[in-house]
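Encoded as structure tokens, here's the structure I'll be asking about.
One chain of protein is taken out of this complex; the other chains stay put.
Take a look at chain A:
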């Protein structure tokens, strides 16, 4: 019984649960947006109705939540003075996607700022993208979630830091705030922590290309060429697709391979992370497309060494790689050199406007994640807004019953101060 590389990829959760067609992605995002908008509208309406019922306490409530709010650092839509009949202006699906992209870019900067390894940042960003596929930025605020996603990514990739050390990197952030959305996030990830990145694959391909350039390459059994023949062919590769054949010396060829690697690696660290490439393509396809963007003749030559052009899957592979490369090349990090300063400024302005819009349509129930998290734990804060009163009460009664039962059997808890009179 033999297993191939593809079989091993098909066993991964990335393939099983986190691979989509573009249509599926779009429909999922539409669904998420519709559900989140409905929630926001319903919750805001409920909150307004409550406030209307208690006109005297309104101001007190508002000021109380004002102080709460400083923790999360985000303005709430609920407290802005809007007239009751004004419908909340929710984000559209496109706006949501742009927001998520912005969050991801910030997460990338965060990774750079904290000097995390590339894998950690990349995993964190993919966690974020997966999370926002099924949750809306209107429900859960990006800043909190990306902080926690990065923390989980640190643990996933084996780059362990204590939560206190991690939280200390951010101004005015406590460990609790980092941990509050952790379970929520992990649940939304369906406990699938493994992200298959194209980074190591790129290294493997680079290793083989270097061996090819030096004439030590071991061709596949089906390939009749010798390693020297491969080297000769490689030396004659054109620099540009359709260009004239060249005659490169081995050191020059090595430099060409190294340059392509550096370029592709940079694409993988930016554009590949910030697009939907991980959802739509497999890691080998991603790194090969990045390499294709770097040096097309070289990549196609390498591809032909792996999959001869006569192979039925060759054409399909090339098409897939081209599509993936187009996706990567369309990202603004790739085109940033050619965009004008005006366009950049306009984009920044649009982002700012979007964030402002987000503040006016946040789900009031999910503002304070720390409190929500506490409410779900055993030491639930009495009368916390998130948990319905009945549920909290029932839980409290149940817990007391259990405690009483335990006390009857084991005896009551020992005094904390060792029985000394207080």
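Here is the rule we go by: a contact is a pair of C-beta atoms (placed from the backbone, for glycine too) under 8 Å apart; a residue touches a chain by one contact, two chains touch by 3 or more; residues count from 1.
Keep this in mind: contacts and distances are computed from a predicted model.
Asks: Can you tell which of "RNA polymerase II transcription factor B subunit 3", "Large ribosomal subunit protein eL6", "F-actin-capping protein subunit beta" or "Uridine kinase" UniProt lists for the chain that's not drawn?
Replies: So the chain that does not appear here would be "RNA polymerase II transcription factor B subunit 3", according to UniProt.
Asks: Which of these, A:313, A:341 or A:414, touches the one chain of the complex that we don't see?
Replies: A:313
Asks: Among A:52, A:168, A:218 or A:353, choose the residue that contacts the chain missing from this document, as touch is defined above.
Replies: A:218
Asks: Looking at the whole complex, which of A:8, A:165 or A:226 touches the chain that is not displayed?
Replies: Answering carefully, the residue with contact to the hidden chain is A:8.
Asks: On chain A, where is the contact patch with the chain that was removed from view?
Replies: Touch set of chain A with respect to the missing chain: 1-6, 8-10, 15, 19-22, 24, 32, 35, 38-39, 42, 134-135, 139, 183-184, 187-188, 196, 198, 200-208, 210-211, 214, 216-221, 258, 280-285, 287-288, 306-307, 313, 316-317, 320, 376, 395.
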